[in-house]
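This report concerns only the one structure given below.
Every protein chain but one is kept in place in this view of the complex.
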Amino acid sequence: MSEREIIFARIREGLSIKAHAHYGDGLPTTEEHRGVMPPVGASIEEQLALFAKNASDLKATFKLVKDASELTAELRALRDTEKWQRVATHKSPLAQTHSAALGLATLVADDGYDKHDMEQCDVGISECDALIAQTGTVLVTSRSAGGRALSCLPPHHIVIARREQLVADLPSAFALVKRTYGVSYPSMISFITGPSRTGDIERILVLGAHGPKKLTIFCL
Amino acid sequence: MTVSLFIPCFVDLMYPHVGISMVRIFERLGHKVVVPKTPACCGQPAFNTGYWDESRAIGVPMLEALKDSDAVVIASGSCGAMMSVFYPQLFAGTPHEAAAKSVAAKCHEFSSFLVNKLGVTDLGAKFPHKVTFHDGCHGLRELNNKRPPRELLANVKGLELVEMGAAETCCGFGGTFSAKFPAISTAMGDVKCASALETKADYIISCDSSCLMQIQGLADKQKKEIKTIHLAEVLAQ
Partner (left out) sequence: MMSAPATHFNEDARRVAPDTRHRGIIQTAMGKYEVVRDQRKLWFQDWQGARNLAARTKFESVNHLDKHLAEFTRTIEARGTKVHWASNAEQARNIILGILSDKQAKVIVKSKAMTSEEIHLNDAMEHAGYEVVESDLGEYIVQLRKEPPYHLVFPAMHLTRGEIKDLFQEKLNDAPSDDPEALTMVARRALRKKYLQADVGITGANFAIAETGMISITENEGNARLTAAVPKTMITLVGIEKILPRLEDLALFLPMLAVMGTGQALTCYNTMYGGPRQLGEADGPEEYHVVLLDNHRTTLLADAEQRDALGCIRCGACLNVCPIFRNVGGHTYGTVYGGPIGSVITPHLRGLQQWKHLSYASSLCGACTETCPVKIDLHHHLLQNRRNASALPTGKPSFFQKLAFKFFAPIANKPALWSLTTKLSRIGMKLRGLVNGSVVDPVQAWTKTRDLPPIAKQSFREWWKEHGK
C-alpha cells in the first residue's frame, strides 16, 4: 500500500464512528454567508465610499482619477516626490502605458527578469482583478498583475483599477474569480488588504515589514 | 411552591449563612422550603478529576433523593451546572440516564430560579454599598446566567454596582485545580483581585461561595481591603 492509501484507510476507519452535528450539517449558502458578514451598502456610491474609508483605515492611498491624463499627472508627481529611478510593470493596457509615460528605466515582468533587478525597482505598477468594498481589498492574480513578485517585491505597489472592477463583498470576489478563471486558475490569487505590516514587536503597528511599505490605488 | 434546597458540602460547613439566607428569602416569598436527605456533595470533584465511577456513586443517591422534588435550588452556580448540565453526560448510557435528565431539568441555580422561574427581581433588600459582581464561570458559561444576578442587584436599595474589567475572568479556584496548581491558581486570583480593587467597591458579590473563598482567602493573606459576600446574603438584608 502507498502512504496515501494507508492514510486514507486510517481516515475511513476513523470516520466509521459518526460524530454528532451540533450546529447542523451541509455547507452554508452564499446567502447565509452574506446574512452574517459585515454590511455593505447597496449602491455603487456607498460601496465606493466604503472602499475609500477602508483603504484609508488601512493606511493605503486611494484616489479616483477621471481620465488617463490625470492618472499620468498623478504618477509623475509621485515619481518626482519619491525620486523614482526604476519602475517595474507588466504587459497590460493600463499599467504598461502609464509606466512608459514616466520616462524611467522600466522592467516588464512578463519579458523575463532578473530578481535582483526587480528588487532594485522603486515601484511596481500593476493592474488588478477587483477592488472589494467590504474590506478595502485589492484582488490580484499572477495573470492579471504581472506574476507573483511585482506586487510585493518593490517598496511601493501602485494599482491601476477601473471603476467597474469594484465589487461589493468577499462572496462576490470569489464568485468573480470562479467566473473569470474557472477553466484554468492562475497559480496565485492574492487578496491584498493594505500595505505590508507587522505587530510582532510589542503589538505596535509597523508598515512595510517585508512587502511594500506603500500601497496606492488609482481608480479610473 | 415547594422548593427543595440543596446546600453543597462546603457551603454547609463554611458558609451556612448563604443557605440560611436562601431559606429566609423563599419563606418570605411564601414558598415552602424542604431540605431533602441528599448526599452532602454533588460529585463534582470526582467528576472533574476524571473519576466518573466515583462521581456516579454520589450521583445515584442524589438522583434518588431528588426524584420527587418539584424544583431544586442549588446554592452554587458550579454545583448547579454539575447537576443540570453534567449529570446527563455522567449518566448517559447507564440505567440512570432518564432519572439524570429528569433531575437535571428541575435543578436551578439560586438567582436564575428567582428571576427566570419565580419571576421575582425585587426582594425589597437594602445594601447601601458600592459593589462589584464576579461571574462564576460555571454559572456564566454552562448556565448562561449573566443577567439574573444583575437584575436582582438592580433592585437592591442603596446598592451601586460598578462592573470590573475582569468580571468574566476566572478567579482561579477551579475546584481541585486550586490545590493541584496553586501557583497558577494564585496568579489568576491576583488578576481578579486587582481588577476588583480598581472599581473601589466595598464588596465583591457572587453566586458562588467557592469563588469567594478563593478571592477572600487571597485578599486576607495579602492584607488587601476586599470583602466578599454571596448574593443571597445581600438579598436577605
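We call the chains A and B, going by the order they appear; numbering starts again at 1 in every chain.
The working rule: a contact is a pair of C-beta atoms (placed from the backbone, for glycine too) under 8 Å apart; a residue touches a chain by one contact, two chains touch by 3 or more.
Quick caveat: nothing in here was measured; it's all calculated off a predicted structure.
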- line: Checked against the full complex, the residue among A:A49, A:A73, A:A105 or A:M188 that touches the missing chain is A:M188
Option from A:Q47, A:T137, A:Q165 or A:T216 whose C-beta touches the chain left out: A:T137
Statement: It is residues of subunit B that touch the chain not shown, namely 7, 9, 11-20, 23, 33-35, 37, 39-41, 43, 45-52, 54-55, 57-58, 61, 137-138, 140-142, 168-170, 172-175, 177-189, 191, 213-214, 216-218, 220-221
- line: Residue list for subunit A contacting the dropped chain reads 2-4, 6-8, 10-15, 17-28, 30, 32-33, 35-39, 54, 90, 109-110, 112-113, 115-116, 119, 135-137, 142-143, 146-153, 169-171, 173-175, 177-178, 184-204, 206, 208-212
